[in-house]
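Heads up, one of the protein chains got dropped from this complex, but the rest are sitting where they should.
Going by the order they are written in, the chains are A, B, C, D and E; count residues from 1 in each one.
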Amino acid sequence: MKLVTAIIKPFKLEEVRSALTDLGLQGMTVTEVKGYGRQKGHTEIYRGAEYAVSFLPKVKIEVVVPSGSVDKAVEAIVRAARTGQIGDGKIFVSAVDQAVRVRTGETDDAAI
Amino acid sequence: MKLVTAIIKPFKLEEVRSALTDLGLQGMTVTEVKGYGRQKGHTEIYRGAEYAVSFLPKVKIEVVVPSGSVDKAVEAIVRAARTGQIGDGKIFVSAVDQAVRVRTGETDDAAI
Amino acid sequence: MKLVTAIIKPFKLEEVRSALTDLGLQGMTVTEVKGYGRQKGHTEIYRGAEYAVSFLPKVKIEVVVPSGSVDKAVEAIVRAARTGQIGDGKIFVSAVDQAVRVRTGETDDAAI
Amino acid sequence: MNFGTPRRIATAAILGGLVWMLAAPAFAQTPTPTPPVPNKGDTAWMLSATVLVLLMTVPGLALFYGGLVRTKNMLSILMQVFYCVCIVSVIWVLYGYSLAFSEGGSFNSFVGGFSKAFLIGITPDSMAETFSDGVVIPEMVYICFQMTFAAITPALIVGALAERMKFAALALFIPLWATFVYFPIAHMVWYWAGPSATVAAAKALAAAGPEAKAAAQAAMDAVSANAGLAFQWGAIDFAGGTVVHINSGIAGLMGALLIGKRVGYGREAMPPHSLTMTMIGAALLWVGWFGFNAGSALEANGSAALAMLNTFVATAAAALAWLVTENVVKGKPSLLGGVTGAVAGLVAVTPAAGFAGPMGAIILGIVAGVICFIACSAVKNALGYDDALDVFGVHCVGGIVGAIGTGILVAPYLGGTGIFDYTTGKIADYSMATQVIAQIKAVCLTLVWSGVGSAILYTVVRALVGLRLGVDQEREGLDLVDHGERAYNY
Amino acid sequence: MNFGTPRRIATAAILGGLVWMLAAPAFAQTPTPTPPVPNKGDTAWMLSATVLVLLMTVPGLALFYGGLVRTKNMLSILMQVFYCVCIVSVIWVLYGYSLAFSEGGSFNSFVGGFSKAFLIGITPDSMAETFSDGVVIPEMVYICFQMTFAAITPALIVGALAERMKFAALALFIPLWATFVYFPIAHMVWYWAGPSATVAAAKALAAAGPEAKAAAQAAMDAVSANAGLAFQWGAIDFAGGTVVHINSGIAGLMGALLIGKRVGYGREAMPPHSLTMTMIGAALLWVGWFGFNAGSALEANGSAALAMLNTFVATAAAALAWLVTENVVKGKPSLLGGVTGAVAGLVAVTPAAGFAGPMGAIILGIVAGVICFIACSAVKNALGYDDALDVFGVHCVGGIVGAIGTGILVAPYLGGTGIFDYTTGKIADYSMATQVIAQIKAVCLTLVWSGVGSAILYTVVRALVGLRLGVDQEREGLDLVDHGERAYNY
Partner (left out) sequence: MNFGTPRRIATAAILGGLVWMLAAPAFAQTPTPTPPVPNKGDTAWMLSATVLVLLMTVPGLALFYGGLVRTKNMLSILMQVFYCVCIVSVIWVLYGYSLAFSEGGSFNSFVGGFSKAFLIGITPDSMAETFSDGVVIPEMVYICFQMTFAAITPALIVGALAERMKFAALALFIPLWATFVYFPIAHMVWYWAGPSATVAAAKALAAAGPEAKAAAQAAMDAVSANAGLAFQWGAIDFAGGTVVHINSGIAGLMGALLIGKRVGYGREAMPPHSLTMTMIGAALLWVGWFGFNAGSALEANGSAALAMLNTFVATAAAALAWLVTENVVKGKPSLLGGVTGAVAGLVAVTPAAGFAGPMGAIILGIVAGVICFIACSAVKNALGYDDALDVFGVHCVGGIVGAIGTGILVAPYLGGTGIFDYTTGKIADYSMATQVIAQIKAVCLTLVWSGVGSAILYTVVRALVGLRLGVDQEREGLDLVDHGERAYNY
């Protein structure tokens, strides 16, 4: 199995989620994160003080998939999350040795 | 070393934590996440607008353990986190190449 | 490529970020997490009720780097995040099979 | 009571003078009247009432609205409401009060004049009449009290344009709207010659001998004619159902239609970011509304007491009605529903506060709660406009229910107070048909004037500075783009 | 001052009439009395005071409680408190006011009658007596003022049942409790014939010749007997220590015991989700409480001023006392401790506000702060009941401290005002023993009536709709399950 981690723009979450479920991927875990990268941030001013904010709100989607479905998962995410502008985000794929479903104790592909 | 990632129901956090510390695992990192899966969500209504909320609050526990202790860690988590109902969550295990303790610079097993 | 995950004290974020950008690493993803470890927590009292809080606020930095730059990345983080006191945090390194830049579809080293 | 307002001293002076002259022979012995002294109890209550109406607006309304938007637009709402209060307060003393509450010469049916611009000639000793002959309060208190009405009305519009109208556009629109829509409507509905001139003229007429009859009648007519259009029609509006709520509600709808829907409307979830703030705001609206309604009696008397009682029970009844309806239709009673119902009740009871009896107020509240619920769910979804915070559904619809309901519930045989006739010195004979028609005419006048006027002003503003930001900026949120701040940094 | 309340006009009319008839010979020359006119200063203050008491409840109490629960139950608290205000306001005008403040015929010692149901016969011109002979305020103001008391009392109970009682159960329980517990207790403690009837009867008795003595005495006795049970006992309660705080506090404890502990209580941490909200609520409680206590003088006079002063210093002293105690016992002074102490002080000074001197009030505050601290920590943990938001520990315990303390601090030689005797027209002789016993009797009456009554009502409600949700639903939170909303979407 592989863990596909996608960091995307928050308002794209819904589209990405449905793109993945369309592939029959029934589960994922989402985290609100702050991202730093090429996309420039903004400046905030509070009375005398000015702050350049370089971290931008992003959403991290983690989905564990059978090794076979990695490519279409990645493809689906790219298609759904792309706006063509800087800051669209990244997708990272890494290996997962083992998976367990807590409720049943099922493991690996059966667990996801 | 291995990274054991468990996604569980929030109110189970305390039980899982103590189960892990009972195994002598002295550290872990916890993140509040939102989960999508078989467990059905709920509907929210705000005046005229209705929203079907499919993401549910979950807690992600990340604990890096010596390869040897992976199994009992997984076991302990399953035992502590299980309620038998849909949505109990998942456990994923993946490899960690290297670990460092910032304070001392100690590495690998000594670091965790 | 490797994923370098650092769990550090929140107020050190800015220093670590600039240490990494000084290495030419132009991107990273940050998550607010709660950490459990050797560093002792505190007690909170609300009228009659007392709670021992063992989870402390930490910041998790995830940065994917070309395998070659792992060591200096780790070094830079250690230097920037260290205060010498318990709770400075950990750094974990793991493998990343694949990376994609959503906007362009570029992959691997070109994507990060 | 605002179905009329303290007359412009000058005007009355003239008319009054005329009257006395004519009447002179009739009651030679009458001592010359001494200028009335304000009762400090009335002044004390009006000072408190004025403060309460400000509390309604900031923080009340700002929070009620702010809690309903997404985090990224919170400050823009707070700012827009706050800005309304500031800009309108200033133009109110510069020329607003004069346009609303001074005599407008040949335009007097529609708007006042500039004789009180910059509050010329008004001192701490100037007095304004209440609704009782010979009872006055310091005019400056009256100016402050009415200022708070002028401030909250445009602020109500903000809700319809929430999360997308850029600040520059609003900053321009508000003073224009206050000037061309609010001040005239306030004049049309609330301006009149005042009790003493009316009573004096009536007395004179009664006393006039045959030779003086014609002149006395002319004077009487002059006094009666010295009032705003809707007032002349006989429409009654205790605290502003037409002037405040229908007026802002229709302006909001126009805005929602002209400015278009929020980016992502219908596709993305847009839940309220903090119903806690919305509840605080709703509660403060209720609390402050007692100043609004009971203060509109202009005296600390039984009429204020009745208005307070009605403002309690109509609101409570409307909240309960909404909760029950929601429970039946949606399966669950929600806090947002409850407080929205309460606001609907407050809106509906506003014109009726000092006219209906408590039982009538309860009925009115129930009706308003149910009708506004339908307007905010079924109707709105059917028509598909994006009135972001339901300004139309609650304020315009609720205001119409209240305005018409007032015409019915004022009926003495329904427990209402009836309408006092200053010329006869007692409650006038009541005809439901007549009164309801007068009410409907006032409603239509407001809908048309405000609807058309607002549409024109939005178009002007769009031409000058545009109404919206770019899509990406709207996505990022108005707080950062318009104001360079974020509401929360937890 | 609420150790009595404006009498029912009717009753007084009868008695008064009787009295005059009898007294006639004694003072032939006396002109027939003209009906008293309200002083607008009193009316102005009572209008403001009424608004302040609503502010106490929404948003005040709602936030004080809401901040203390977990996020997932925030809206349920706001809703429950808001609902209490709405439902009680409506039943108050339907029959509550009548049950509390009209004569109850043969049940008069316990509860009023239905002669004022639907506020029959009450107009803006109806007057209610204050505590000074011949001083009145518009009855509708008095109805509103008392309405706010009836609304906040059941709302206080909500805190004890927080985070677990389902809305359907509460929606049923509250009107029942108001009807069978609050209205009777209010009648027992506060209902009396009023000053003018009392004074008139006393005058008549004094003036009565030998032949009329017996009849006059009978009339006098009739007047004295025309009061609630506790009032007849001579118990004093300026603003509601027994009626509001002991009453709701014991009802809360009963509820906590019958409904059981929250899921996870004692095992899971349940920290307040927003002490900021709790602080806002506490501050608004303090602010609004001035309407509650100083308003209970029913006039804008020295008694109101004393009540205000005491409400300042007793509260401040209690907060400081709690902070010091907490610092000694727990090692740190907490904001939650400070504001809880303040509320304890407010509760304790409520019955004493117009009776104790400022120095006495400070002492009372200190005592209440320390005792309530113990009740909320040591005692509660020892007994192990889950009174979620310490309604018993603060309101019932604090109320008892206040009720008994009032009996002591009213002593003129302790700086208190003493108790005015309407029959002699001066401060009555004071016996601490007598007064303290009267106070204790009133406390016990309230504890028993409310304790037993509430227990019965909880049982009835459980039988009808049940009291709680399922364990999983309680885990998910009442906001989503009962109301389909979430408080925050940041």
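Miscellaneous remarks
Convention: a residue touches a chain if its C-beta (ideal position, glycine included) is under 8 Å from a C-beta of that chain, and two chains touch if they have at least 3 such contacts.
Note that the structure is a prediction, hence the values are computed from the model and not measured.
The hidden chain, counted over the whole complex, makes contact with A, C, D, E.
Remark: the omitted chain is touched by one listed residue; of E:175, E:264 or E:333 this is E:333. Taking the complete complex into account, D:42 is the one of D:42, D:129 or D:163 that touches the chain left out. Considering E:116, E:273, E:380 or E:483, the position touching the chain not shown turns out to be E:273 (whole complex). Mapped onto subunit D, the footprint of the missing chain covers residues 38-45, 47-48, 50-51, 54-55, 58-59, 62-63, 66, 74-75, 78-79, 82-83, 85-87, 89-90, 93, 118-119, 123-126, 138-141, 143-144, 147, 167, 274, 277, 280, 482-490.
Counting the whole complex, the residues of subunit A in touch with the unshown chain are 44-49, 51, 53. The chain not shown here touches subunit E at positions 39-42, 44-45, 48, 52, 70-71, 271-276, 279-280, 283-284, 286-287, 290-291, 294, 299-306, 308-309, 312-313, 315-317, 319-320, 323, 330-336, 338-339, 342, 358-359, 362, 417, 488, 490.
Here is the rule we go by: only the chains that are shown with their structure count from here on.
By the document's definition of touch, common neighbours of subunit C and subunit E comprise B. Here the chain pair with the top count of touching C-beta pairs is D-E. Distance from the subunit B centre to the subunit C centre is 18 Å, each centre being the mean of its Cα atoms. Separation between the centroids of subunit A and subunit D, computed from CA atoms only, is 51 Å. Chain contacts: subunit D has residues 269, 271-272, 330, 332, 334, 336 touching two or more partner chains. Taken residue by residue, subunit A touches two or more other chains at 31, 85, 94-95, whereas all remaining positions touch fewer.
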